[in-house]
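A short write-up of the structure that comes next.
Heads up, one of the protein chains got dropped from this complex, but the rest are sitting where they should.
Right, chain A next:
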Amino acid sequence: MLKIVLVVLLAFLVQYVFKTLLMFDIHKQTYNHRPGQCRKIEGPVHGSEDITIVDEKNIAFITSGLVYLNDDPSRATWKGHIFVYDLTKRTYKAESIPILNLEDEEGFHPHGISHWVKKDGSIRLFIVVHSKDFKHSIVILDFDESKRQLNHVKTLKDEKFVRPNDIVATGDNSFLVSNDGGAQTVLANAIEMLTGFFKGGLVYYDGKKTQYLLENTVANGIILSRDRKTLFVSHINQETIGVFAWNQEKVSIRKISEIETLTGCDNFFIDQENNLWSGCHPVLKDAVGHLGDATNPSLFSQSQVLRFKFSSDLKTAEMVEVFSDDGKFTSASAIAATFDNGKQLLIGTVFRDLTHCDIDVPLDF
């Protein structure tokens, strides 16, 4: 009897070790390729983790200076920034934009970003922010175009912002926010990842109060389709993308499908033709090494840009790999966004610079 228990335990242990090793992507590597000429953009050196493109004005806002699972606040020697990049001029230079009237300037380390165009045409930014000691909030800023600055509107703190990662604006004062886990320290996060008992999820803020839409899962990047009816959620640790029907009036979400990618897709961008773009981490073991010691220049990890074209029923997707790098050029890609009718591409990274590429290859075939 005891022997049987031991054998079962041993079998479980073996299969657990096996699964964990596969989760860390041993026996995998990237093979470099680019869709055209690529150049680094001057400006963001300490990350370009998320990008939101304002089509109406041909500009991109880029978050930089992320702090993540920071056990030691003194290690965060960099500043958080919001950069603006003009998508019409090929300057290869992004401009850091001043933020006025922040409550806590030192504690502004932006993560996910989204925008909303208000009725008067002004742009409102919604930003997931962490402080140096990894406290979380959502900061709302209005873009003053003539003065080229961001004005602080509101800072929201809520117990449901457990460990926020990304955000999608759904109105002047409402948004969806993803929690990518529950743990607040590196060790606890390691335990959460290894056990598979995830405490992240999805929260909707309607302008007054928050409500849970998804719980006990991993939700990293999130984005809505152009018609705002479909929500895409990155279950990054499971290497899948969840597709959900979103009904804003009823505040309800319904699962449609889950696309297996075999790569850790981070943030999302929806292009003009409703293709989903993502920056991914194809080899998790190297990503963990790099992200764990972000300022070490000799550590880097692979980057991958995928474009997903969904079937009309949203149950399957065709994947095209637009860009792939071993990390020496672009390390740990987190977001990819296209512009200029799909002829150009921006690739953002978790803790490094921003890359601007031409797209000279066919993507529809």
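Here is the rule we use: a contact is a pair of C-beta atoms (placed from the backbone, for glycine too) under 8 Å apart; a residue touches a chain by one contact, two chains touch by 3 or more; residues count from 1.
Just so we're on the same page, contacts and distances are computed from a predicted model.
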| task | Between "SMP-30/Gluconolactonase/LRE-like region domain-containing protein", "Trafficking protein particle complex subunit", "Protein CIA1" or "NADH-ubiquinone oxidoreductase chain 4", choose the name on the UniProt record of the chain that's been left out. | result | "SMP-30/Gluconolactonase/LRE-like region domain-containing protein"
| query | Looking at A:V322, A:I335 or A:L354, which makes contact with the chain not pictured? | reply | A:V322
| query | In the complete assembly, which of A:Q29, A:T88 or A:N341 touches the absent chain? | reply | A:Q29
| request: Return the single residue from A:V162, A:L306, A:A332 or A:I347 that touches the missing chain. | output: A:L306
| request: Go through chain A and note every residue touching the omitted chain. | output: 14, 18, 22, 25-29, 31-37, 262-263, 304, 306, 318-322, 324, 328-329, 360-362, 365
